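A protein chain is absent from this complex, but the other protein chains hold their places.
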Amino acid sequence: MMSSVAEASPITPDRQRLVLLRALLAAPFTRVALILVAGFLVTAIFAPWLAPYSPVKIDVLHKLQPPSAEHWFGTDHLGRDLLSRVIYGARTALTIAMVSVAIAGAIGLLLGLIAGYGPRWLDAILVLAFDSMNSLPMIMFALAIITVLGAGTGTLIIVIAATSFPSYARLIRAQTLALKNSDYILAERLLDASAARIIFIHLLPNVVGPLIILLSMDIPVVIMVEAGLSFLGLGVRPPTPSWGSILYDGYTSIRSAPFMVIFGGLPLVLATLGFTFLGEGLRDYLDPRLQLRRPA
Amino acid sequence: MLAYAVKRIGLGLLILVLVMVAMYAAVFLVPGDPATVALGPRATPELKRLLIERMGLDQPVWWQIVEFFRNALTGNLGYDVWSNRPVSTLVMEALPNTLILGLTALAVALLIGVPLGCLSVMRRGTAADAAIGVLSVGVIAVPSFVVAIYSLLLFAVTLRWLPAIGAGEAGDLFSQARALVMPAAAIALGWIGYIARMVRASMMEVMGEPHIRTARSFGLPEWKIVSKYALRIAIIPTISLVAVGLGSILSSAVFVEAVFARPGIGKLITDAVSTRNYPVVMGTVLIMTAIYVSITIAADLLIARLDPRVRDVFRG
Amino acid sequence: MSPLLAVEDLSVSFVRSSLLDRLINPFPLPGFNVVDGVTLSLMPAETLGLVGESGSGKTTLARTILGLIRAAAGRIVFEGRDVQTPADFRAMRRRSAMMFQDPVASLSPRLRVGTLLTEPQVIQGLPMPDRRAAAKALLALVGLPASFVDRFPHELSGGQARRVGVARALAMKPHLLLADEPTAGLDVSVQGDVLNLIGELKRELGFAAMIVTHNLAMIRHVSDRLAIMYLGRLVETGPTQEVFSAPLHPYTATLIRSEPIPDPRRRSHKPAVTGEIPSVFRRPSGCEFHTRCPLVQSRCKTEAPVYRPMGAGRMVRCHFPLQTGGQEREAVSRASANQRGN
Amino acid sequence: MSGALAASGLSVRYETPHGSVHALRHVDIEAHPGEVIGIVGESGCGKSTLVTALANLLPANARIDGSIRYNGVDLAKLDAHRQRLLRGDEIALVGQDPMTAFNPVLTIGDQLVDFQHHRKDLSRAQKRARIAAMLGRVGIADAERRMRSYPHELSGGMRQRVAIAAALLTDPGLLIADEPTTALDVTMEAQIIHLLRELRRDYNGIIIVVSHHLGVIAELCDRVYVMYAGEVVEGGEVDAIFHDPRHPYTQALLACDPARFHERLDRLPTIPGALPSLTQPPVGCVYAPRCGRGFAPCKTVAPPLVKLTACHAARCHAVTS
Partner (left out) sequence: WSAAGDTLRIRMEGDLQTLDPAFMIGGIEDVMMRGIYVSLNRLGDLRQGSPWSLWGAEKLKLKDPKTIAFTLIDGLKWSNGLGPVTAEDVKFSYERIADPKLSSPWAYQFEKLDRVEVVDARSGIIHLKDPYQPIFVTSLPYYGGHIISRAGTEKAGGKFTTEPPATCGPYLFSDWQQKQKVTLTANPDWPGPKPDFGKVEIYVVADDQAAQLAYEADAFDYTKIAISATKAVKAKPPANTSLIEAQSTRYVWLTINMLSPRLKDRKVRQAVQYGVDVGQILTGVYDDLTKRSTGVVQPGTKFARPSNLIAAPDYEKSAALLAEAGVSDLSLTLTVMNDSIRTATAQIIQASLEQAGIKVEIQPYDEAAFWGVGDKTQGDGYKNIDLALMDFAGGVDPSENLVWFRPDQIGAYNWSGFDSPEFETGYQQLVAESDEAKRIALSNRMEDLMEQSGGFVFICHQPLVAIHKTAFEPVIYPDGHPNPVLFKKTA
């Protein structure tokens, strides 16, 4: 045939991924963030092994003890070991945050894609619905769901997912709209690809990247929402330890035992740092505009 | 422009209707009645019924919604189930406090957060950038009640510089301003971090654009590039964020309002929800949604002012 | 022989006002025609070059022909059948293919080359025992190494992506290929590669091609006929050689003259044309080229010329085509003398 | 003020996660006031890298070696502040893409006023007057109104002319135009070429024009450097390069241009093979893998720069002076 074009660069996708990871790890902030996040994940997974005491073991005679060799973080208002509660709290907080963010992300992704790629009228209806959801007061909404489903971790996840998916959907929709008329989608339409094929094979993988970054940055936000709902008494069911409920319990004794708020709040601050910087690091390295250029 | 305005307002009205429909659906689902909340065992069945009737909750839901909007059109948002005071009055008494608080907090957050964001872009990669990064992200996660309590302890109890509670004497601007300092700071703190981060992120993106290189190629000083050439563009996503944020500040200032005993919308609405004072809930939500919708419209217009490309879309 | 594709009086307009605008506003902005009254035909196995400046509506026209954009008016006839309903378009798309202006952007970025190459067959439900082998065969066809099956589009150079585009377009053995700027952004050598490849496959498969471009130097070597577009309208068509040797429309003439010549000894001293290119939003009255035409007359400013045949398969949209009247000929040769150096 | 420019042994590499990209290797070029220098080569051969290095605007991941002397001063030795002062005063760069070169949210006039910040002696009104005059010179009618326009309200050709006007406003001794016409249509390209040629007449600085379009180079330049894979493979008077090219690459490049053939060709000429990787550039001659005339030392020994005439030189084992 013709002069064949020689293989110009030996970069395989796998190698690219490796390179990416190395680049990610090279940024000092991202490295610290990764360590933090990994730390929290390990803490959450191995809570039963890491926690020195049971997180629900009440000991009213030793309540609100300041930090000591025995109780590194002190004890809470019911005499439970705060460190153990914080460790188990990581489990609750991360479960709630990650699951609800994942659910919200999935719903947002699906609805955003449909709104963006679907017919104009459907888009209009969905956007209207997203906007309305966004302006609904959270408490009323939370109350409604909680009374229907009963308080608990599952409900909390639903409340958070339901209140946060509209913003993801909007993001995905905007991106889908931008991609809808891109050449490769047109090319697929010329090949007679079905709408489902275009949405799931061609659009989805291209919009999901920024979403994942956003989701990772939203995880601490959700942990704080959980804390906020705890304040309204709509959080997890006692005695389940969660960072939010620890903060709430801490608030009631903030004068006499400030260490409760400090040790309850510290992991939240650290998790925020971890997830935010991880998300930012991911964004810096995954953003198509910053995509590593192919060396010639 | 006009067509755009009409369209946005029309959409806003639709959102109002949808939100209220959702609210009525929620009321339908949520158990509890005001008499029992308020009086516990003293609430007699007769009284419960009386209040339910007074709130119109014995009517079919669709009828309640129609009635609500019919009344709202005439400026009547209903009446507090207990005090029988017009909801509009209740809202109007609480709203200024909240608006002032929210706007002050946001103004403070912008005034500090935006320069911080710019600074960390100008010093990107340095220790200063890192410090600003850690501080601003860390501060996002500090619960506002912690800030509130400790600033109370310091400035009100120990130093006695600022009043501990309330919104200041009516008509006395100075005392109102003094009463605003701590709550506004407590709300603003997290926002400073958020805005600084946001500005930095979008600024970093802008700084990679070719027109920044053009400005550099003409040897413009870095501060001018950042503050004039990049900020004008980078601030745009921040505006949308802040617009949505103001909406949420207004309703989520509850904790801060609770600690500083500032009567505000957040408290009005949470109290009304927890006491099932539905006319107040509905009226307040309506007004808050209207404000939220207006803020988003205002933000869009502001963005159009800042970005001539968008402006032309509106003209078309 | 009947044409493979005939386009009659095709217009495309982008509506600027939304539905709500139109409801509220009693005097909505009229839509503007990006493509206006285009009539052309393409014989089997023929290559037609569609030439025009950026924004003249070339891409829009190509996309409209395949039904990606809805035409405001006009008729499309493919293989003797009117193409009207979505089903008609679908049937037509099965027998035709398109190459996009941006080669990398028209490949779904998260799929590997192997998957991309075999997508047409998968979508059409053709049996394919070994997808990878099929992909490798196609790669071989366009002269790319088999190892490319695992690459992502962004790992391809412009020329390589073009070749993948060619393979994808021709995988289904179409009767018609619409190539939108198939060499934009390529270096001359790579451009040659790609065009040679298309030419070879064309000889092998016998499809007709419409090549959209603004590169005159290139198109004269690959097309049988030429259609020149200006602001959404065809201003001239004719056999390539004749159009180049004796352009009828002043715009065609200026285009040909504007092309810089890679020879420092033959520098042109004056631009063939001055003035800004008008926009389709504000189409000039009368003849749309009158704002820049070196031979403009008063009639041109008010009266729109019609698109008329000029014999020997040529058409032109001009009141004063260059070959006809003696006066004009003189004027043009004078103009040419001024504008050509040395 | 204007002076001569000389880069010698200039190398630039970009640090990327994949390794270093050797985008520019031991490049020597020189330019004298009044000259129009052309730099030509295929996409990715380092043209932009070269001129960006000259203007000292390389991105952060670039590492530079060698010296750039402008007017006797080694630019690399200047501190950041002095370098900044030089930019937009002595050296001006017109970018590759007129569509994105201007800030979209500021008016043209506003930006052009800012770009004259070195001229502390002028008032704002005076600066605006200069802009109006300069816009007129580059052929933009209605300058006053255009100054109040935003970039997106101008066509591509107008924007490119505004960019040139902006560069000229600063009275630079060195004006670099990186692909000034690539983004434009043929008719507009002809107009810009004409404009640049007009400007030359009363401009006494150095103009460097970058293009991969041989026609543009032929129309505009006095001297030409041909680049391939990060190296300058041949340099000389424009006539010599186009009519007496010595380097096999230059010859092949010229031979490929379809614009040189008026008769229809069935097969367009091409250069077989592909560009070498800049991550691991070949040890010998960069062009050796594709060169038809290659012989033994080409693959292993880097060819020297062979001086052919006073200002014609080629980097090839096969040429002799």
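Order of writing sets the chain letters: A, B, C and D. Residues in each chain are counted from 1.
Criterion: a contact is a pair of C-beta atoms (placed from the backbone, for glycine too) under 8 Å apart; a residue touches a chain by one contact, two chains touch by 3 or more.
Every value quoted in this text rests on a predicted model; they were computed, and no experiment measured them.
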| item | value |
| --- | --- |
| Partner chains on view for the chain not depicted | A, B |
| Touch with the omitted chain, as defined above, among B:L180, B:V259 or B:I291 | B:V259 |
| Option touching the unshown chain, where B:A105, B:L119 or B:A167 are the choices | B:A167 |
| Residues belonging to chain A that touch the chain removed from view | 56-58, 60-61, 63, 77-79, 143, 146-147, 150-151, 232-234, 237-239, 248-249, 251-256 |
| Chain B residues that touch the omitted chain in the full complex | 30-47, 49-50, 80, 82-85, 90, 93-94, 149, 152-153, 156-157, 160, 163-167, 170, 258-261, 263, 267-268, 274-276 |
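Going forward, only the chains that are shown with their structure count from here on.
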| item | value |
| --- | --- |
| Top chain pair, ranked by number of contacting C-beta pairs | C-D |
| Centroid distance [mean C-alpha coordinates] between chain D and chain B, Å | 53 |
| Centre-to-centre distance between chain B and chain A (centres being mean Cα positions), rounded to whole Å | 23 |
| Contacts with 2+ other chains: residues of chain D | 270, 274 |
| Shared interface positions of chain B, touching two or more other chains | none |
| Chain D to chain B touching residues, read off their complex | 55, 57, 84-89, 92-93, 95, 97, 100-106, 111, 114-115, 117-118, 150, 152-153, 163, 166, 170 |
| Interface residues, chain C side, partner chain D - complex | 53-54, 157-158, 185-193, 195-196, 199, 214, 216-218, 220-221, 240-241, 254-255, 258-265, 267-268, 270-274, 276-277, 279, 292 |
| Chain A residues touching chain C - in the complex, by the definition given at the top | 1-9, 11-13, 182-184, 186-194, 197, 201-202, 205-206, 288, 291, 294, 296 |
